[in-house]
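What follows is a structure written as structure tokens; I'll ask about it next.
Missing here is one protein chain; the remaining ones are kept as they sit in the complex.
== subunit A ==
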Amino acid sequence: MDEELYRIIREAKQGKKDAFAILVRRFKDYVYRYAYGMLGDRMEAEDVTQEAFLKCYAALPRLENEFSFVSWLQRIVSNLCSDHLKKRQKEKTKPIQETLSQMEISEARQRHSAQDLKWTIEESLKQLSPDHRQIILLHDVQGFRYEEIAQTLEIPVGTVKSRLNAARLALRQIMKKGEEEE
């Protein structure tokens, strides 16, 4: 984080589109990466990234200080992703969707035994609960410290510590299972 970035954020806050375009260029991978990690689908991640930046532009004048821009942007993406996951959960009650996802998993399993591969990190992450996936992404991909995660998710640091630990142990378990299935 540098002075240059804060200046650009201040300009974008005043509604300058050129400045906002620089922010999009600088943070589009950051936003997309998280959305892709949470949703596991490129098209959906693209939609969410677009939505997030449009929301960001509209709400930017209300951002209190430019130093908290990144965690603020992160909160926008997090909320959009959980909305999408909730929507997906609702659609899952339709039987077609459910069999599709089950088919996907069994297909992946077959591919694994056929190619003699263990679960990739991406496939293993997909099997975690959204909460566990989220906290791993926030720490290992987005680079947040425990204190920052606590602020972003509005939970105590102790919860961050225990949730991240549980998430990683669950992930390790999944990856081990993938190895045993060979």
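In the analysis below, a contact is a pair of C-beta atoms (placed from the backbone, for glycine too) under 8 Å apart; a residue touches a chain by one contact, two chains touch by 3 or more; residues count from 1.
Just so we're on the same page, contacts and distances are computed from a predicted model.
> I want to check something: the complex is missing a chain, and I'd like its UniProt protein name from "PQQ-dependent sugar dehydrogenase", "Acetolactate synthase", "Anti-sigma-W factor RsiW" or "Cytochrome c556".
"Anti-sigma-W factor RsiW"
> Where the complex has a chain not shown, which of A:R7, A:K86, A:K161 or A:K177 is the residue touching it?
Residue touching the absent chain, from the options given: A:K161.
> With respect to the chain omitted from the figure, which of A:R33, A:R75 or A:K126 is a touching residue?
A:R33
> Contacts of subunit A with the missing chain: which residues?
Missing-chain contacts on subunit A: residues 17, 20-21, 24-25, 28-29, 31-33, 36-37, 46, 49-50, 53-54, 57, 120-122, 125, 136-137, 139-141, 145-146, 161-162, 164-165, 168-169, 171-172, 175.
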